[in-house]
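With one protein chain held back, the other chains of the complex are shown just where they sit.
Moving on to chain A:
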Amino acid sequence: MAASPAVLLPGDDIAPGSLPKGTGKKKTLTLGPGLRHTPPDTVTATVAGALLTDNKKNAASVDYNSGRYLPFAGDLVIATVNGSAAENFNCLLTPNTPPATLPHLAFEGATKKTRPQLPPNSLVYCRVANAGKHLPSELTCVDPSTGKGEGLGLLKGGMLFKVSLGMARRMLAAKGGITLLDTMGAKVGFEVTIGRNGLVHVDAGNVKTTLAIGQAIQEVDTAGIEEEGQRKLAVATLKNC
């Protein structure tokens, strides 16, 4: 890990030397959130954060952990059903934003005869199917290629906890999870669902354990606890379960 990441402010040009060279298979450079391309070849930051580059994927983005969630296609999110229209549910990803649509038929095994009945305020784990800036974003609970739910759908029971967007990203990362949950999972059984929109749904069967786990996750987030500290926290939390 680099000792001190390059700190970017909005409007800072990124030196061509610090962008990935494109030596891998992918020849075109991919710009992630927080970067803007001005033709012919100027790349400027639009938010404050640290520059992240990935040589293998030939991609660059700005890493920041604040602000409101903006939907991107492919993100796994926890949506709150706000109401039902003719063909779809209106869902909220973050409060006070225009609703995203979740079609009635985008559930596993749903047909025109057997539509899912979701009352307002129920929680749905879904994938962002497409997110354009000019249209309301569209959600789906099935994999379009297989038609299976793959773990997506209605979240029953449990409680919802708010975490920062960076924390949600970190828990969903390919390397997988945080030490806290691995350590605790060895002792108690629980189910955790993480939404990219900064929401974590915890269901441990009883309220006490659920609360303890949820609050431990929030503590790891706010205090930025490293692995060793997480193990200690897990032991302390297990005493309360």
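The rule we apply is simple: a contact is a pair of C-beta atoms (placed from the backbone, for glycine too) under 8 Å apart; a residue touches a chain by one contact, two chains touch by 3 or more; residues count from 1.
By our rule, contacts and distances are computed from a predicted model.
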Protein name (UniProt record) of the chain left out of view, among "ATP synthase subunit 9, mitochondrial", "F-box/LRR-repeat protein 14", "Exoribonuclease phosphorolytic domain-containing protein" or "Trafficking protein particle complex subunit 10-like": "Exoribonuclease phosphorolytic domain-containing protein"
Residue of A:Thr46, A:Ser122 or A:Gln215 in touch with the missing chain, whole complex considered: A:Thr46
Residue touching the undisplayed chain, where the options are A:Thr28, A:Asn96 or A:Thr111: A:Asn96
Where the unshown chain meets chain A, residue by residue: 1, 5, 7, 9-12, 34, 36, 46-50, 63-68, 70, 96-98, 133-134, 166, 170, 224-227
